[in-house]
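Here the complex is missing a single protein chain, while all its other protein chains stay put.
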Amino acid sequence: MDMHFQHLYEVLSHVKGFIYPNEIELSWSILIVQYPYITGLVAGAFILASLERVFKVKVLGPTYNIALLTALAFLMVATMPLISHLGKPQRAYEIMTTPHSTSAMAIFGFVYLWYLMVVLLLEIWFDNRRDMILWSQKSTGFKRFLYRAFTLYSNDISPRSVALDDKIGYIITIVGIPSAFLLHGYVGFIFGSVKANPWWSTVLMPVIFLFSAMVSGIALVMFLYMVISRLRKVKVDMACLDTIAKYLFYILILDFTLEALDQIHRIYEAEESFEILSLLVSGKLYITLIIFQVFMGMLIPLFTLGLFQFYKPSEKIRRITYLLISMLVLFGIFWMRWNVVIGGQLFSKSFYGFTDFKIGLIGSEGYLMAALWFVVPFLILAFLLWLLPPWKKHPLEEPVSAE
Amino acid sequence: MTFAVVIALFLGVRYLLVPKSFGEYGHYRGLALAENADRPLHYSTSANCARCHEDIFGDKSKGHHAGLSCEGCHGPAGKHVLFSDSTHTIKLADSLILKRDSTRQFCAVCHEKNAARIKILFDTINKSVVKVVEEKKHNHLFDKETHKLLNCIECHNPHDP
Partner (left out) sequence: MRKPMDKSSRRTFLKSGLVLAGGVVASGLLKPFNAVVLAGDKPKGEGPWYGIGIDIEKCIGCGRCAKSCKLENNVPMEPFYFRSWVEQYTIKKDGEVTIVSPNGGIDGFKQTVPDNEIFKSFFVPKMCNHCYKSPCVQVCPVGATFVSPEGVVLVDPNYCIGCRYCVQACPYGCRFLNPEKNVADKCTFCYHRLQKGMSPACFANCPTKARIYGNLRDKSSELVSFIKNHTCMVLKPNLNTGSKLFYNALSMEVR
């Protein structure tokens, strides 16, 4: 406690202008930056998968399963930063038992469960049911037990039931697309509906969140696909990468347009809060917004990917560029979340000054906690890839040895 | 079947987890009203002081400080009011608030000269709610024996200044 106060006294000495006394401490810190970032990755990865499934972009085949498993891995931890940031984590269940109908945050529990249980888990289950049955026959021990348990001890792989799996999976993906939109648009709404905060309060917020989610999710899958291929020592499918890059490019354009529109609108309307916001952007957020988010995370990828649409250098150069671009985009979107969440709290709601933000290493809101929630999804993903390796799936034509 | 079971389960768990008084008056725990109302008092009211300190109370109510509450200067006296009698005394919790020899700072909280206290409007003193002095100038004298600054209460009776 004393350390906490000491930290706040230090922040107090960095306050510029006038802020309300209760605003010195930021209420939402690094963990709440992570939360929209992670849910964004989920929604984006899922939408990439649905491109293959629903919109029949077959070149994306190699990334389909990776995308789904990535979405699942990240969705499983999506709530963890939220819960660990609560003042009273043990009371988190109340959001399900007595959701407040007027609160934008209250239906989070339901949206999340819907997405996790109904969309992702079921979809992955239907996609892999047949393979799990086949794998269970080949494996032993614990792994076999897992497969058996996950397939509900059924081994029905008759063509009819496999066809049914496929059909249900298809329907779920169709349901999944609006759900992914809902999940992330809704996260944007949590911020966009706070009328007290002019930096957040814009109708475009859910849409911007959605498109930046797609951008980051696609970049993540692109990145993971290259890394996984590298680890498995197989050649990446260049046609697939090029297509992902193309979609990334299109969505980047949309995202950029929307964000630019939002800012232009703000500048042109120049409301009461305009002065403080322009000071914010040119001061406290200069590096994270102008340099990290816009220049590195947006303009460089846009320019490079745009160039590749006309001029295609050799495969090797493209591969390396794609790797770099996907990392840049992931980096840029992280700072975009940062600029929204932290940026929105740096200026006073009196519009007369700024507080300061520094996070510590330890503590429930420190770097370590945040790092934990960044590492765990990758561990989960590794586990999922071990359990359901997409590259070991059985093509439908392959004759299946009956028991 | 399964459908009904799980719904029932959810409702059952919900029934157990939602506090009984929830929703009594609105979307909140009805009991929270009573809990908020039952918190202990720290401050009493000036009227209560009159019972035992009628002299001071009387002094004050005819002087310039009549509008001030006793506890505004002396600090919370809720317990003092309840338990002080000739046999059994509870000292005021706040000797931390008002120390006899810190009145130069204390009185200044209200009386220090400040533009906002004298309402300068167009360069003229337009209106004054409270008389102000400059603590650094007003009788900034040293006591001949103790060589400390003269306290405001050496000359002014705080209860009837």
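Think of it as A and B in the order they're written, each chain with its own count starting at 1.
We take it that a residue touches a chain if its C-beta (ideal position, glycine included) is under 8 Å from a C-beta of that chain, and two chains touch if they have at least 3 such contacts.
Please read all numbers here as calculations on a predicted model, not as lab measurements.
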Contact residue for the chain not shown (choose from B:53, B:79 or B:113): B:113
Full-complex contact with the absent chain, from A:24, A:261, A:290 or A:387: A:24
Residues of chain A in contact with the chain not shown: 1, 4-5, 8, 12, 17-25, 27-28, 82, 85-89, 91-92, 94-95, 98-111, 113-114, 117-118, 122, 148, 152-156, 158, 160-161, 164, 168, 190, 193-197, 272, 345, 348-352
Residues in chain B touching the chain absent from view: 1-3, 6-7, 10, 19, 22, 25-29, 32-33, 35-43, 45-46, 65, 67-69, 71-72, 75-76, 94, 97, 105, 108-110, 112-117, 119-121, 127, 129-130
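Note that only the chains that are shown with their structure count from here on.
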Chain A-chain B separation of Cα centroids, rounded to whole Å: 50
Contact set on chain A toward chain B in their complex: 93-94, 96-98, 100-101
Chain A-facing residues of chain B, complex: 13-14, 17-18, 22, 27
